[in-house]
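My questions all concern the structure below.
Yeah, one chain of the complex is gone here, protein chain that is, but the others are all in their spots.
As written, the chain order gives the labels A and B, with residue 1 at the start of each chain.
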Amino acid sequence: MAIKLMQGNEACVAGALKAGMRFYAGYPITPSTEIAEISAEALPKVGGKFIQMEDEIAGMAATLGGSLAGLKSMTATSGPGFSLKQENIGYGIITETPCVIVNVQRSGPSTGLPTSPAQGDILQARWGTHGDHSIIALYPSSVKEIYYTTIRAFNLAEKYRTPVILLLDEIIGHMREKIEIPENDDVEIIDRKVPTCPPEEYKAFKVKEGDIVPEMAGFGTGYRYHVTGLVHDETGFPSGNELVADKLLNRLIDKIENNKDDIVTYDEYMLQDAEYAIISFGAIARSAKAAVDHLREEGIKVGLFRPITIWPSPDKQLLELGKKMKKIYVIEMNAGQYFLEVDRLAGKHTTVEKYGKINGEIITPEDIVSFVKEDQNA
Amino acid sequence: MDRWELRLSGSGGQGLITGGIILAEAALMDGKNAIQSQSYGPEARGGASKAEVIISNDEITFPKVENCNLLLSLTQLSCDKYIKELNPEGILIIDSSVEMPERDDIKVYRIPILETAEEKMKKPMVANIVALGAIFKITEIVSEESLKKAILARVPKGTEELNRTAFKEGCDLIK
Partner (left out) sequence: MPSGLVNQYFRTQNLAHIWCPGCGNGIVTRALVKAIDALGLDKDDVCVVSGIGCSSRAPGYLDFNTLHTTHGRALAFATGVKLANPKLNVIVVTGDGDSSAIGGNHLIHAARRNIDITTIVFNNNTYGMTGGQYSPTTPTGDKGTTAPYGNIDAAFDLCNLAQAAGASYVARGTIYAANQLEKNIIDGIKNKGFSFIEAMTTCPTYYGRKNKKGNAVDMVTYLKEHAINKIAWEKLPEEKKVGKFVIGELYSSTRPEYTEQYDRLIDSFKKGV
(Lines give C-alpha, C1' and ligand atoms only; values in the text may rest on other atoms or scores of the structure.)
Protein backbone atom coordinates (compact mmCIF):
# COMPACT_ATOMS: atom_id res chain seq x y z
CA MET A 1 0.00 0.00 0.00
CA ALA A 2 1.59 3.22 -1.14
CA ILE A 3 0.41 6.42 0.51
CA LYS A 4 1.29 9.43 -1.58
CA LEU A 5 0.62 13.11 -1.80
CA MET A 6 -0.62 13.44 -5.34
CA GLN A 7 -1.96 16.25 -7.49
CA GLY A 8 -5.38 15.73 -9.07
CA ASN A 9 -4.04 16.00 -12.60
CA GLU A 10 -1.30 13.52 -11.71
CA ALA A 11 -3.87 11.06 -10.32
CA CYS A 12 -5.74 11.34 -13.60
CA VAL A 13 -2.71 10.13 -15.56
CA ALA A 14 -2.01 7.40 -12.98
CA GLY A 15 -5.59 6.17 -13.39
CA ALA A 16 -5.36 6.36 -17.18
CA LEU A 17 -2.19 4.28 -17.21
CA LYS A 18 -3.79 1.77 -14.88
CA ALA A 19 -6.75 1.56 -17.27
CA GLY A 20 -4.39 0.85 -20.15
CA MET A 21 -3.95 4.24 -21.82
CA ARG A 22 -1.32 3.87 -24.52
CA PHE A 23 -1.99 6.96 -26.62
CA TYR A 24 -2.28 10.63 -25.76
CA ALA A 25 -2.58 13.56 -28.14
CA GLY A 26 -3.19 17.07 -26.91
CA TYR A 27 -2.31 20.71 -26.75
CA PRO A 28 -1.07 22.68 -23.72
CA ILE A 29 -3.66 24.70 -21.82
CA THR A 30 -3.92 25.85 -18.22
CA PRO A 31 -5.03 24.25 -15.91
CA SER A 32 -4.82 20.86 -17.61
CA THR A 33 -1.22 21.00 -18.83
CA GLU A 34 0.21 18.69 -16.14
CA ILE A 35 -1.86 15.87 -17.61
CA ALA A 36 -0.02 16.26 -20.92
CA GLU A 37 3.36 16.72 -19.24
CA ILE A 38 3.07 13.63 -17.08
CA SER A 39 1.71 11.57 -19.99
CA ALA A 40 4.64 12.69 -22.17
CA GLU A 41 7.04 11.41 -19.54
CA ALA A 42 5.24 8.17 -18.71
CA LEU A 43 3.94 6.83 -22.02
CA PRO A 44 7.17 6.00 -23.90
CA LYS A 45 8.35 4.09 -20.83
CA VAL A 46 5.45 1.66 -21.22
CA GLY A 47 5.63 1.50 -25.00
CA GLY A 48 2.82 4.04 -25.41
CA LYS A 49 2.68 7.12 -27.60
CA PHE A 50 2.42 10.79 -26.75
CA ILE A 51 2.14 13.58 -29.26
CA GLN A 52 1.72 17.30 -28.81
CA MET A 53 -0.42 18.36 -31.72
CA GLU A 54 -0.54 21.74 -33.45
CA ASP A 55 -3.88 22.73 -31.96
CA GLU A 56 -6.79 21.49 -29.84
CA ILE A 57 -8.76 20.27 -32.84
CA ALA A 58 -5.83 18.16 -33.99
CA GLY A 59 -5.40 16.85 -30.46
CA MET A 60 -8.93 15.49 -30.52
CA ALA A 61 -8.54 14.13 -34.06
CA ALA A 62 -5.28 12.32 -33.34
CA THR A 63 -6.75 10.89 -30.12
CA LEU A 64 -9.55 9.34 -32.19
CA GLY A 65 -7.03 8.16 -34.80
CA GLY A 66 -4.98 6.44 -32.10
CA SER A 67 -8.09 4.69 -30.80
CA LEU A 68 -9.12 3.54 -34.29
CA ALA A 69 -5.65 2.05 -34.66
CA GLY A 70 -6.36 0.01 -31.54
CA LEU A 71 -4.89 1.91 -28.58
CA LYS A 72 -6.72 3.21 -25.53
CA SER A 73 -6.54 6.96 -26.03
CA MET A 74 -6.96 10.12 -24.02
CA THR A 75 -6.68 13.86 -24.41
CA ALA A 76 -6.97 16.64 -21.86
CA THR A 77 -7.95 20.25 -22.21
CA SER A 78 -9.66 23.16 -20.55
CA GLY A 79 -12.48 25.62 -21.38
CA PRO A 80 -11.43 27.18 -24.71
CA GLY A 81 -9.84 23.93 -25.86
CA PHE A 82 -12.95 21.98 -24.93
CA SER A 83 -14.95 24.31 -27.19
CA LEU A 84 -12.53 23.66 -30.05
CA LYS A 85 -12.75 19.90 -29.64
CA GLN A 86 -16.51 19.69 -29.95
CA GLU A 87 -16.84 18.85 -33.65
CA ASN A 88 -14.50 15.90 -33.38
CA ILE A 89 -16.18 14.74 -30.16
CA GLY A 90 -19.30 14.41 -32.32
CA TYR A 91 -17.25 12.43 -34.82
CA GLY A 92 -16.19 10.11 -32.00
CA ILE A 93 -19.83 9.67 -31.00
CA ILE A 94 -21.18 8.78 -34.45
CA THR A 95 -18.20 6.55 -35.31
CA GLU A 96 -18.36 4.93 -31.84
CA THR A 97 -14.67 5.52 -31.19
CA PRO A 98 -13.78 5.04 -27.53
CA CYS A 99 -11.64 7.71 -25.88
CA VAL A 100 -11.46 9.85 -22.77
CA ILE A 101 -11.56 13.65 -22.91
CA VAL A 102 -10.51 15.37 -19.70
CA ASN A 103 -11.76 18.92 -19.26
CA VAL A 104 -10.16 20.70 -16.33
CA GLN A 105 -12.68 23.49 -16.22
CA ARG A 106 -11.73 27.10 -15.81
CA SER A 107 -13.58 30.38 -15.82
CA GLY A 108 -15.08 31.62 -19.08
CA PRO A 109 -16.50 32.46 -21.56
CA SER A 110 -13.51 32.85 -23.87
CA THR A 111 -10.16 33.29 -22.12
CA GLY A 112 -12.02 34.44 -19.00
CA LEU A 113 -9.92 34.06 -15.86
CA PRO A 114 -7.44 31.44 -17.04
CA THR A 115 -6.08 30.40 -13.65
CA SER A 116 -9.37 30.63 -11.78
CA PRO A 117 -11.74 27.75 -11.21
CA ALA A 118 -15.26 27.29 -12.53
CA GLN A 119 -17.80 24.57 -13.20
CA GLY A 120 -19.19 26.26 -16.25
CA ASP A 121 -18.95 23.42 -18.78
CA ILE A 122 -21.68 21.18 -17.38
CA LEU A 123 -24.00 21.87 -20.28
CA GLN A 124 -21.25 22.09 -22.88
CA ALA A 125 -20.26 18.57 -21.87
CA ARG A 126 -23.83 17.51 -22.62
CA TRP A 127 -24.67 19.54 -25.70
CA GLY A 128 -21.35 20.96 -26.94
CA THR A 129 -21.30 19.07 -30.20
CA HIS A 130 -24.10 19.62 -32.68
CA GLY A 131 -26.96 17.25 -33.29
CA ASP A 132 -28.85 14.78 -31.17
CA HIS A 133 -26.76 12.41 -29.14
CA SER A 134 -26.17 11.12 -25.67
CA ILE A 135 -22.94 11.43 -23.74
CA ILE A 136 -21.24 10.09 -20.64
CA ALA A 137 -19.63 12.70 -18.36
CA LEU A 138 -18.12 11.92 -14.96
CA TYR A 139 -17.08 14.34 -12.23
CA PRO A 140 -14.93 13.19 -9.29
CA SER A 141 -14.31 15.37 -6.26
CA SER A 142 -11.12 14.15 -4.63
CA VAL A 143 -7.68 13.09 -5.78
CA LYS A 144 -8.38 9.47 -4.95
CA GLU A 145 -11.68 9.63 -6.76
CA ILE A 146 -9.99 11.17 -9.81
CA TYR A 147 -7.76 8.08 -10.00
CA TYR A 148 -10.64 5.61 -9.88
CA THR A 149 -13.01 7.71 -11.97
CA THR A 150 -10.42 8.00 -14.75
CA ILE A 151 -10.20 4.20 -14.81
CA ARG A 152 -13.98 4.08 -14.94
CA ALA A 153 -14.04 6.64 -17.76
CA PHE A 154 -11.83 4.34 -19.86
CA ASN A 155 -13.94 1.32 -18.93
CA LEU A 156 -17.16 3.03 -19.95
CA ALA A 157 -15.58 4.36 -23.16
CA GLU A 158 -14.50 0.86 -24.16
CA LYS A 159 -17.67 -0.86 -23.02
CA TYR A 160 -20.05 1.57 -24.71
CA ARG A 161 -17.73 2.56 -27.58
CA THR A 162 -18.12 6.27 -27.01
CA PRO A 163 -16.12 9.31 -26.00
CA VAL A 164 -16.35 9.79 -22.24
CA ILE A 165 -15.85 13.22 -20.75
CA LEU A 166 -14.06 13.48 -17.45
CA LEU A 167 -14.92 16.80 -15.85
CA LEU A 168 -12.45 18.14 -13.34
CA ASP A 169 -12.15 21.66 -12.05
CA GLU A 170 -9.06 23.73 -11.42
CA ILE A 171 -9.41 23.20 -7.68
CA ILE A 172 -9.24 19.42 -7.63
CA GLY A 173 -6.99 19.30 -10.71
CA HIS A 174 -4.30 21.32 -9.00
CA MET A 175 -4.64 20.41 -5.36
CA ARG A 176 -2.47 17.77 -3.77
CA GLU A 177 -4.07 15.29 -1.43
CA LYS A 178 -3.47 11.93 0.17
CA ILE A 179 -4.08 8.92 -2.00
CA GLU A 180 -3.56 5.26 -1.23
CA ILE A 181 -3.15 2.95 -4.18
CA PRO A 182 -2.92 -0.72 -3.26
CA GLU A 183 0.16 -2.40 -4.75
CA ASN A 184 -1.93 -5.09 -6.40
CA ASP A 185 -4.94 -3.00 -7.20
CA ASP A 186 -7.38 -5.52 -8.68
CA VAL A 187 -9.72 -2.86 -10.02
CA GLU A 188 -11.68 -4.07 -13.05
CA ILE A 189 -10.27 -3.06 -16.43
CA ILE A 190 -12.54 -3.33 -19.47
CA ASP A 191 -11.18 -3.68 -23.01
CA ARG A 192 -13.15 -3.18 -26.20
CA LYS A 193 -14.59 -6.32 -27.72
CA VAL A 194 -12.77 -7.17 -30.93
CA PRO A 195 -14.12 -9.37 -33.72
CA THR A 196 -13.11 -13.00 -34.02
CA CYS A 197 -15.15 -13.85 -37.11
CA PRO A 198 -13.54 -14.24 -40.55
CA PRO A 199 -12.92 -10.74 -42.00
CA GLU A 200 -15.36 -11.28 -44.88
CA GLU A 201 -18.17 -11.79 -42.37
CA TYR A 202 -17.31 -8.70 -40.31
CA LYS A 203 -19.94 -5.98 -40.30
CA ALA A 204 -18.23 -3.13 -38.54
CA PHE A 205 -21.34 -1.47 -37.16
CA LYS A 206 -23.66 -4.39 -36.58
CA VAL A 207 -24.53 -5.17 -32.97
CA LYS A 208 -24.45 -8.89 -32.26
CA GLU A 209 -27.33 -10.30 -30.31
CA GLY A 210 -26.73 -9.88 -26.61
CA ASP A 211 -24.12 -7.16 -27.13
CA ILE A 212 -24.50 -3.46 -26.42
CA VAL A 213 -22.22 -2.18 -29.19
CA PRO A 214 -20.57 -3.52 -32.36
CA GLU A 215 -17.26 -5.32 -32.07
CA MET A 216 -14.40 -3.01 -32.93
CA ALA A 217 -11.44 -4.01 -35.08
CA GLY A 218 -8.30 -1.91 -34.96
CA PHE A 219 -6.95 -0.66 -38.28
CA GLY A 220 -4.32 -3.06 -39.56
CA THR A 221 -5.68 -6.19 -37.88
CA GLY A 222 -7.00 -7.72 -41.09
CA TYR A 223 -10.53 -6.35 -40.90
CA ARG A 224 -10.77 -3.74 -43.62
CA TYR A 225 -13.72 -1.48 -43.05
CA HIS A 226 -14.94 2.05 -43.52
CA VAL A 227 -15.37 4.69 -40.85
CA THR A 228 -17.27 7.86 -41.63
CA GLY A 229 -18.93 10.73 -39.81
CA LEU A 230 -21.83 10.40 -42.23
CA VAL A 231 -24.84 8.42 -41.18
CA HIS A 232 -23.96 4.86 -42.09
CA ASP A 233 -25.51 1.41 -42.12
CA GLU A 234 -24.24 -1.71 -40.40
CA THR A 235 -21.45 -2.11 -42.94
CA GLY A 236 -20.13 1.35 -42.12
CA PHE A 237 -20.88 2.85 -45.52
CA PRO A 238 -22.83 6.10 -45.84
CA SER A 239 -26.56 6.01 -46.31
CA GLY A 240 -29.15 8.70 -46.81
CA ASN A 241 -31.98 6.32 -45.99
CA GLU A 242 -34.23 7.64 -43.22
CA LEU A 243 -34.70 4.18 -41.72
CA VAL A 244 -30.95 3.69 -41.50
CA ALA A 245 -30.55 7.14 -39.94
CA ASP A 246 -33.32 6.44 -37.47
CA LYS A 247 -31.82 3.13 -36.45
CA LEU A 248 -28.24 4.38 -36.05
CA LEU A 249 -28.93 7.65 -34.28
CA ASN A 250 -31.42 6.12 -31.86
CA ARG A 251 -29.09 3.22 -31.17
CA LEU A 252 -26.32 5.67 -30.24
CA ILE A 253 -28.64 7.40 -27.78
CA ASP A 254 -30.19 4.21 -26.42
CA LYS A 255 -26.92 2.42 -25.73
CA ILE A 256 -26.29 5.06 -23.06
CA GLU A 257 -29.78 6.03 -21.90
CA ASN A 258 -30.93 2.42 -21.56
CA ASN A 259 -27.94 1.48 -19.46
CA LYS A 260 -28.15 4.19 -16.82
CA ASP A 261 -28.26 1.62 -14.05
CA ASP A 262 -24.76 0.62 -15.04
CA ILE A 263 -23.44 4.08 -15.86
CA VAL A 264 -24.91 6.31 -13.17
CA THR A 265 -22.99 6.69 -9.92
CA TYR A 266 -23.51 9.11 -7.08
CA ASP A 267 -22.71 9.65 -3.45
CA GLU A 268 -25.05 10.49 -0.58
CA TYR A 269 -24.24 12.08 2.75
CA MET A 270 -26.69 12.46 5.65
CA LEU A 271 -29.68 12.07 3.37
CA GLN A 272 -31.35 9.32 5.39
CA ASP A 273 -33.42 11.60 7.63
CA ALA A 274 -32.91 14.81 5.68
CA GLU A 275 -35.67 17.30 4.97
CA TYR A 276 -33.49 19.39 2.70
CA ALA A 277 -30.95 18.29 0.12
CA ILE A 278 -27.94 20.09 -1.25
CA ILE A 279 -26.85 18.92 -4.69
CA SER A 280 -23.27 19.66 -5.62
CA PHE A 281 -20.33 18.06 -7.44
CA GLY A 282 -16.58 18.30 -7.94
CA ALA A 283 -14.64 20.58 -5.62
CA ILE A 284 -17.79 22.40 -4.52
CA ALA A 285 -19.28 19.17 -3.16
CA ARG A 286 -16.47 19.32 -0.59
CA SER A 287 -17.64 22.76 0.50
CA ALA A 288 -21.17 21.42 0.56
CA LYS A 289 -20.21 18.48 2.77
CA ALA A 290 -18.58 20.82 5.27
CA ALA A 291 -21.70 23.01 5.10
CA VAL A 292 -23.95 20.03 5.80
CA ASP A 293 -21.97 19.27 8.98
CA HIS A 294 -22.28 22.86 10.06
CA LEU A 295 -26.00 23.13 9.31
CA ARG A 296 -26.68 19.85 11.11
CA GLU A 297 -24.98 21.27 14.20
CA GLU A 298 -27.49 24.08 14.02
CA GLY A 299 -30.34 21.60 13.84
CA ILE A 300 -31.19 21.92 10.17
CA LYS A 301 -31.86 18.48 8.72
CA VAL A 302 -29.91 18.70 5.51
CA GLY A 303 -28.04 16.12 3.43
CA LEU A 304 -25.86 16.05 0.34
CA PHE A 305 -26.51 14.35 -2.96
CA ARG A 306 -23.38 14.31 -5.13
CA PRO A 307 -23.71 13.04 -8.69
CA ILE A 308 -20.45 11.48 -9.90
CA THR A 309 -22.02 10.64 -13.23
CA ILE A 310 -23.20 14.05 -14.44
CA TRP A 311 -24.46 12.75 -17.81
CA PRO A 312 -26.61 10.77 -18.27
CA SER A 313 -28.20 12.37 -15.25
CA PRO A 314 -29.35 10.21 -12.33
CA ASP A 315 -32.97 10.94 -13.17
CA LYS A 316 -34.55 8.27 -10.96
CA GLN A 317 -32.64 9.48 -7.94
CA LEU A 318 -33.37 13.14 -8.66
CA LEU A 319 -37.07 12.43 -9.03
CA GLU A 320 -37.04 10.51 -5.77
CA LEU A 321 -35.27 13.36 -3.98
CA GLY A 322 -37.90 15.72 -5.30
CA LYS A 323 -40.59 13.59 -3.68
CA LYS A 324 -38.82 13.36 -0.33
CA MET A 325 -37.31 16.79 0.22
CA LYS A 326 -39.00 19.96 1.39
CA LYS A 327 -36.51 21.84 -0.72
CA ILE A 328 -33.43 21.22 -2.82
CA TYR A 329 -30.46 23.57 -3.11
CA VAL A 330 -28.24 23.20 -6.17
CA ILE A 331 -24.82 24.69 -5.46
CA GLU A 332 -22.43 24.99 -8.38
CA MET A 333 -19.70 27.31 -9.65
CA ASN A 334 -21.74 28.57 -12.57
CA ALA A 335 -24.92 30.56 -13.07
CA GLY A 336 -27.21 27.53 -12.74
CA GLN A 337 -26.49 24.80 -15.27
CA TYR A 338 -27.06 21.55 -13.43
CA PHE A 339 -29.87 23.38 -11.67
CA LEU A 340 -31.83 23.16 -14.92
CA GLU A 341 -31.58 19.36 -14.87
CA VAL A 342 -32.49 19.10 -11.19
CA ASP A 343 -35.37 21.49 -11.60
CA ARG A 344 -36.62 19.55 -14.64
CA LEU A 345 -36.83 16.36 -12.58
CA ALA A 346 -37.10 17.13 -8.86
CA GLY A 347 -38.87 20.40 -9.59
CA LYS A 348 -42.01 18.45 -10.44
CA HIS A 349 -42.43 17.69 -6.74
CA THR A 350 -40.54 20.28 -4.71
CA THR A 351 -38.91 23.69 -4.83
CA VAL A 352 -35.41 23.81 -6.27
CA GLU A 353 -33.19 26.80 -5.49
CA LYS A 354 -29.83 27.61 -6.99
CA TYR A 355 -26.69 29.23 -5.69
CA GLY A 356 -23.68 29.91 -7.86
CA LYS A 357 -20.58 32.02 -8.32
CA ILE A 358 -18.99 32.94 -11.62
CA ASN A 359 -16.27 35.35 -10.53
CA GLY A 360 -13.47 32.83 -10.15
CA GLU A 361 -13.85 32.64 -6.37
CA ILE A 362 -14.50 29.28 -4.84
CA ILE A 363 -17.82 28.72 -3.04
CA THR A 364 -16.95 28.25 0.62
CA PRO A 365 -18.81 26.22 3.24
CA GLU A 366 -19.66 29.54 4.85
CA ASP A 367 -21.24 30.79 1.62
CA ILE A 368 -23.47 27.73 1.54
CA VAL A 369 -24.38 27.88 5.21
CA SER A 370 -25.47 31.51 4.95
CA PHE A 371 -27.37 30.88 1.74
CA VAL A 372 -29.33 27.99 3.22
CA LYS A 373 -29.99 29.78 6.51
CA GLU A 374 -31.13 32.94 4.79
CA ASP A 375 -33.44 30.91 2.64
CA GLN A 376 -34.85 29.07 5.66
CA ASN A 377 -35.46 32.33 7.48
CA ALA A 378 -37.01 34.03 4.50
CA MET B 1 -3.62 21.80 17.42
CA ASP B 2 -6.00 19.48 15.52
CA ARG B 3 -6.13 21.50 12.37
CA TRP B 4 -3.51 23.78 10.92
CA GLU B 5 -4.29 26.09 8.03
CA LEU B 6 -1.18 27.68 6.62
CA ARG B 7 -0.51 30.23 3.93
CA LEU B 8 2.98 30.52 2.49
CA SER B 9 3.14 33.71 0.48
CA GLY B 10 5.69 35.68 -1.48
CA SER B 11 6.62 36.07 -5.08
CA GLY B 12 6.80 33.50 -7.86
CA GLY B 13 10.09 31.60 -7.97
CA GLN B 14 10.69 31.59 -4.19
CA GLY B 15 9.86 27.89 -3.96
CA LEU B 16 6.83 28.35 -1.74
CA ILE B 17 4.71 25.79 -3.56
CA THR B 18 7.50 23.23 -3.13
CA GLY B 19 7.68 24.28 0.52
CA GLY B 20 3.97 23.62 0.87
CA ILE B 21 4.25 20.22 -0.80
CA ILE B 22 7.09 19.25 1.56
CA LEU B 23 5.05 20.20 4.62
CA ALA B 24 2.07 18.22 3.36
CA GLU B 25 4.21 15.19 2.58
CA ALA B 26 5.77 15.32 6.03
CA ALA B 27 2.29 15.42 7.54
CA LEU B 28 1.31 12.29 5.61
CA MET B 29 4.42 10.55 6.92
CA ASP B 30 3.20 11.44 10.42
CA GLY B 31 -0.08 9.68 9.59
CA LYS B 32 -2.13 12.84 9.27
CA ASN B 33 -4.27 14.17 6.46
CA ALA B 34 -2.99 17.04 4.36
CA ILE B 35 -4.01 19.07 1.36
CA GLN B 36 -1.80 21.46 -0.55
CA SER B 37 -3.09 23.94 -3.09
CA GLN B 38 -1.93 27.16 -4.63
CA SER B 39 -2.89 30.25 -6.47
CA TYR B 40 -0.70 32.11 -8.86
CA GLY B 41 -0.76 34.81 -11.48
CA PRO B 42 0.19 34.41 -15.13
CA GLU B 43 3.89 35.07 -14.39
CA ALA B 44 6.28 32.15 -13.89
CA ARG B 45 8.70 34.37 -11.95
CA GLY B 46 7.86 37.43 -9.86
CA GLY B 47 4.19 38.23 -9.35
CA ALA B 48 2.27 37.05 -6.34
CA SER B 49 2.45 33.42 -5.28
CA LYS B 50 0.61 31.65 -2.54
CA ALA B 51 0.73 28.07 -1.38
CA GLU B 52 -1.80 26.75 1.07
CA VAL B 53 -1.45 23.75 3.31
CA ILE B 54 -4.09 22.24 5.56
CA ILE B 55 -2.96 19.60 8.03
CA SER B 56 -5.52 17.76 10.11
CA ASN B 57 -6.10 14.59 12.05
CA ASP B 58 -9.61 14.45 10.56
CA GLU B 59 -10.95 14.33 7.02
CA ILE B 60 -10.35 17.56 5.12
CA THR B 61 -13.40 18.50 3.11
CA PHE B 62 -13.09 22.12 1.97
CA PRO B 63 -9.58 22.22 0.49
CA LYS B 64 -8.79 25.91 0.84
CA VAL B 65 -7.68 27.91 3.86
CA GLU B 66 -10.62 29.46 5.70
CA ASN B 67 -9.22 30.04 9.16
CA CYS B 68 -5.59 30.85 8.62
CA ASN B 69 -3.57 30.19 11.76
CA LEU B 70 -0.15 30.62 10.23
CA LEU B 71 0.92 33.09 7.59
CA LEU B 72 4.40 33.23 6.11
CA SER B 73 5.14 36.32 4.01
CA LEU B 74 8.45 36.82 2.27
CA THR B 75 7.41 40.05 0.55
CA GLN B 76 5.66 43.23 1.67
CA LEU B 77 3.09 42.84 -1.07
CA SER B 78 2.04 39.36 0.04
CA CYS B 79 1.96 40.37 3.71
CA ASP B 80 -0.27 43.35 2.96
CA LYS B 81 -2.53 41.13 0.91
CA TYR B 82 -3.05 38.27 3.35
CA ILE B 83 -2.54 39.73 6.83
CA LYS B 84 -6.17 40.64 7.30
CA GLU B 85 -7.17 37.01 6.84
CA LEU B 86 -4.87 35.77 9.59
CA ASN B 87 -6.87 34.59 12.62
CA PRO B 88 -6.61 36.43 15.93
CA GLU B 89 -4.00 34.54 17.99
CA GLY B 90 -2.51 33.44 14.66
CA ILE B 91 1.19 33.23 13.90
CA LEU B 92 2.81 35.58 11.42
CA ILE B 93 6.29 34.86 10.13
CA ILE B 94 7.69 37.68 8.01
CA ASP B 95 11.01 38.26 6.41
CA SER B 96 13.03 41.06 8.01
CA SER B 97 12.56 43.06 4.79
CA VAL B 98 8.84 43.25 5.57
CA GLU B 99 7.52 46.00 7.87
CA MET B 100 5.92 45.11 11.20
CA PRO B 101 2.16 45.05 10.66
CA GLU B 102 -0.26 47.07 12.75
CA ARG B 103 -1.93 44.17 14.52
CA ASP B 104 -1.54 43.35 18.18
CA ASP B 105 -3.76 40.27 18.30
CA ILE B 106 -1.24 38.01 16.58
CA LYS B 107 2.17 36.61 17.32
CA VAL B 108 4.83 37.96 14.95
CA TYR B 109 8.22 36.51 14.11
CA ARG B 110 10.26 38.91 11.99
CA ILE B 111 13.36 37.03 10.91
CA PRO B 112 16.02 37.34 8.16
CA ILE B 113 14.93 34.41 5.97
CA LEU B 114 15.95 35.87 2.62
CA GLU B 115 19.19 37.31 4.01
CA THR B 116 20.15 33.95 5.50
CA ALA B 117 19.64 32.26 2.14
CA GLU B 118 21.20 34.99 0.02
CA GLU B 119 24.04 36.32 2.19
CA LYS B 120 24.91 33.58 4.62
CA MET B 121 24.33 30.57 2.38
CA LYS B 122 24.85 32.32 -0.96
CA LYS B 123 21.97 30.29 -2.36
CA PRO B 124 18.77 32.36 -2.69
CA MET B 125 16.82 29.28 -3.79
CA VAL B 126 16.99 27.68 -0.33
CA ALA B 127 14.87 30.46 1.22
CA ASN B 128 11.88 28.10 1.26
CA ILE B 129 13.80 25.49 3.26
CA VAL B 130 15.07 28.13 5.68
CA ALA B 131 11.44 29.15 6.13
CA LEU B 132 10.41 25.53 6.76
CA GLY B 133 13.03 25.33 9.51
CA ALA B 134 11.54 28.39 11.18
CA ILE B 135 7.98 27.14 10.81
CA PHE B 136 8.96 23.81 12.31
CA LYS B 137 10.74 25.37 15.27
CA ILE B 138 7.79 27.62 16.07
CA THR B 139 4.96 25.13 15.58
CA GLU B 140 6.29 21.57 15.55
CA ILE B 141 3.44 21.10 13.16
CA VAL B 142 5.08 17.94 11.85
CA SER B 143 7.80 15.74 13.30
CA GLU B 144 11.39 16.75 12.63
CA GLU B 145 12.18 13.30 11.24
CA SER B 146 9.35 13.38 8.71
CA LEU B 147 10.07 16.93 7.67
CA LYS B 148 13.75 16.20 7.05
CA LYS B 149 12.82 13.10 5.09
CA ALA B 150 10.27 15.04 3.04
CA ILE B 151 12.80 17.80 2.29
CA LEU B 152 15.43 15.35 1.10
CA ALA B 153 12.92 13.52 -1.07
CA ARG B 154 11.89 16.71 -2.91
CA VAL B 155 15.11 18.68 -3.40
CA PRO B 156 17.34 18.14 -6.45
CA LYS B 157 19.96 15.40 -6.18
CA GLY B 158 23.31 16.72 -5.02
CA THR B 159 21.78 19.52 -2.94
CA GLU B 160 20.92 17.40 0.10
CA GLU B 161 23.68 18.77 2.34
CA LEU B 162 22.90 22.34 1.32
CA ASN B 163 19.24 21.86 2.22
CA ARG B 164 20.04 20.14 5.50
CA THR B 165 22.07 23.20 6.44
CA ALA B 166 19.33 25.54 5.24
CA PHE B 167 16.82 23.75 7.43
CA LYS B 168 19.10 24.05 10.44
CA GLU B 169 19.74 27.74 9.73
CA GLY B 170 15.98 28.25 9.64
CA CYS B 171 15.55 26.51 13.00
CA ASP B 172 18.31 28.64 14.46
CA LEU B 173 16.52 31.85 13.49
CA ILE B 174 14.02 31.05 16.24
CA LYS B 175 15.44 31.31 19.70
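In this text, a contact is a pair of C-beta atoms (placed from the backbone, for glycine too) under 8 Å apart; a residue touches a chain by one contact, two chains touch by 3 or more.
Because the structure is predicted, anything quoted here is derived from the model rather than measured.
*Asks:* Among the chains present, which touch the one that was left out?
*Replies:* So, spelled out: the chain left out of view touches A.
*Asks:* Which is it among A:A69, A:I212 or A:L340 that touches the chain not included here?
*Replies:* Touches the omitted chain: A:A69.
*Asks:* Can you say which of A:I57, A:I189 or A:I253 touches the chain missing from this structure?
*Replies:* A:I57
*Asks:* For chain A, which residues lie in contact with the unshown chain of the complex?
*Replies:* 22-23, 25, 44-45, 47, 49, 51, 53-55, 57-58, 61-71, 73, 87-88, 91, 218-222, 224-230, 237-238
Rule of thumb we're sticking to: only the chains that are shown with their structure count from here on.
*Asks:* State, to the nearest whole Å, the distance from the C-alpha centre of chain A to the C-alpha centre of chain B.
*Replies:* The separation of the two C-alpha centroids amounts to 36 Å.
*Asks:* Residue numbers of chain B touching chain A in their complex, please.
*Replies:* Counting only chain B, the residues touching chain A are 21, 24-25, 28, 33-42, 60-64, 66.
*Asks:* Going by the contact rule set out above, which residues of chain A touch chain B in the complex?
*Replies:* Residues 3-5, 114-115, 171-172, 174-178, 283, 286-287, 289-290, 293, 362, 364-366 of chain A touch chain B in their complex.
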